[in-house]
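The complex appears here without one of its protein chains, the remainder shown in place.
Read from first to last, the chains carry the letters A and B; within each, the first residue is number 1.
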Amino acid sequence: MSKEAQLSVAERDFILEALRQDVRLDGRKPDEYRPLDISFGEEYGHVNLQLGKTHVIVRISAEVTKPRDDRPFDGLFNINMELTNMGSPAWESGRSNDLEAAVTHTLDRVIRHSNALDTESLCILKGVSCWSIRADVHVLDYDGNLTDAACIATMAGLQHFRRPDAVVRNGQVIVYGVEQRVPVALNITHKPLSVTFHTYNDSKHIILDATLKEEQAAEGDLVIGINNAGDLCYVSKIQGAPVDAMAIVTKTSVAWEKVKTLNATMDKVLQADLAKRAKVGMADESRATNDREVQPE
Amino acid sequence: MVGPTASLSILQRADGSATYKCPATGYTILSAVNGPVELPGRRDALKPEDATVEVFVKPGTTTGGVGERAIETTLKSVLGDIVLGREKGFPRRGVVLTLNIVGGENVERGDSYLTLLPALLHAGLLAMISASIPLSMTLSAVLLGVTDSGEIVQNPSPAAAKSAVSLHVLAISSKDHLLLNQSRGRFDFDTWELIRARALSICQGAANDGDVAMGEGTNTASVNGFIRETAEDQIYSAYAHKLDSI
């Protein structure tokens, strides 16, 4: 079995009836995200994100590799997501399903194809070596809106990540260890995020950040990828009931507002984490100087 | 030495879950168990009377490969041995364990997973306990390295493990059975005997042998005791409402 258990008639009818009265199962407003919690692990680029009960971990990693022959000036950047039995008992580890394909596609479009990470800055030596940046999305708990959760976590990870410094000397590539040289942040050109809507009752009701049950009761979805400046980089309306063109326009401005708030939240936790790291770093340094002072005795 | 940390039932969707962190080796493992569930396909055909245990290991920053498949087989046989797959509701059903390596260095492609094995075993066991999968007993495991001066080191760091002459992972059940013995490197029988005695004392906390009490004398709590405490803590907090009234 690789399908989520279907919604019962009672649940579907109730969710639809409640939406007619502008009520959601967790008491949220139609345009409200669930509580968002972002924290960072010990390593750079390790993000732990919870959006309501949906829980993902993103890890960013870097390695030196050879650029592609047709793009000698470009580094590589890939987003990987593999759904396992951990996130939902309905998923079979090691086998892809429709959800995995859909979310990976959206992440690719919103983050990778919009060039949020400047891949040219990953080039070390033309046609010979470059950085390959990899984002791994691990889904620990799935309760709807995996797309937005994974997207926020990946963007947070890219901004948090520090890669080792590398230089070219006499045609040789030298990669410095983290303790030799301060690692470098990635070059982020803009901060796009996806905002997912679901539609109900002939698209009369459109809600944001649906839970799994709400997703199952939906007629159709609408994903908008947009950045802080309001540049639209992705709109998808792949399946389900039609949505009025005006609704897409109004929801785009809702999405823009949401992206600004989400990015602000992200900036805040990023700054707090960096400040914490700087403090620990200073403490380490002062301890190191003490060690040196002790040595001559 | 800083001991490991673990907590149970941390995830919402999975039937049982645990996180296990070993500061000495730097690994953090997240584990989830679903069971008893229907397995897709006809994977139950081999043992229709028994539950089928499936294990999936997912590395943190790479895609799984040969190394993961190999360690899955080991984990499946060790953990499968203690699962009572004939209890009510379990025959012909699956117990699916997913282990996600969320912290620590990556195992290089083609490299051995030996250093990670104890953490994976503990995380897997704790998730099974938290999912209330019927088990005949619990187990505990330890990684021991022998340095070139012949000293036995418990839970060597990745760097120390690389320079060790031999590495050993032993898993011992709560009833003193030796469930798993995997070694790498050069060693003789006498060394292995020492390793076994040391592993037994670390896992069960029975430090009666003279030569065993040496080394890190601070290590008073056994791994077994740690597993027990972790499970007890979770039960106590889950049933706080019952204990209050007693």
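Assume a contact is a pair of C-beta atoms (placed from the backbone, for glycine too) under 8 Å apart; a residue touches a chain by one contact, two chains touch by 3 or more.
As a working rule, contacts and distances are computed from a predicted model.
Missing chain, UniProt name from the options "Ribosomal RNA-processing protein 42", "Exosome complex exonuclease Rrp40", "Protein SEC13 homolog" or "E2 ubiquitin-conjugating enzyme": "Exosome complex exonuclease Rrp40". Here one chain is not drawn; of B:G80, B:G104, B:P118 or B:P134, the residue touching it is B:P134. Only one of B:K76, B:R92 or B:R184 touches the chain withheld from this view, namely B:R92.
Note that of A:Q21, A:Q172 or A:Q239, the residue touching the chain absent from this view is A:Q21. Residues 8-9, 15-16, 34-38, 48-50, 82, 84, 87-89, 91-93, 129-138, 173-175, 227-228, 231-232, 234-246 are the ones on subunit B that touch the missing chain.
In the full complex, subunit A makes contact with the omitted chain through residues 1, 4-14, 17-18, 21, 23-27, 89-90.
Definition applied: only the chains that are shown with their structure count from here on.
One finds 31 Å separating the Cα centroids of subunit A and subunit B.
The touching residues of subunit A, counted against subunit B in their complex, run 1-2, 41-43, 46, 53, 55, 57, 59-61, 80, 82, 84-89, 92-94, 134, 136, 138, 140-143.
Interface of subunit B with subunit A (complex): residues 11-15, 17, 30-32, 34, 37-38, 40, 54, 56, 58, 60-64, 96, 98, 100, 102-103, 106.
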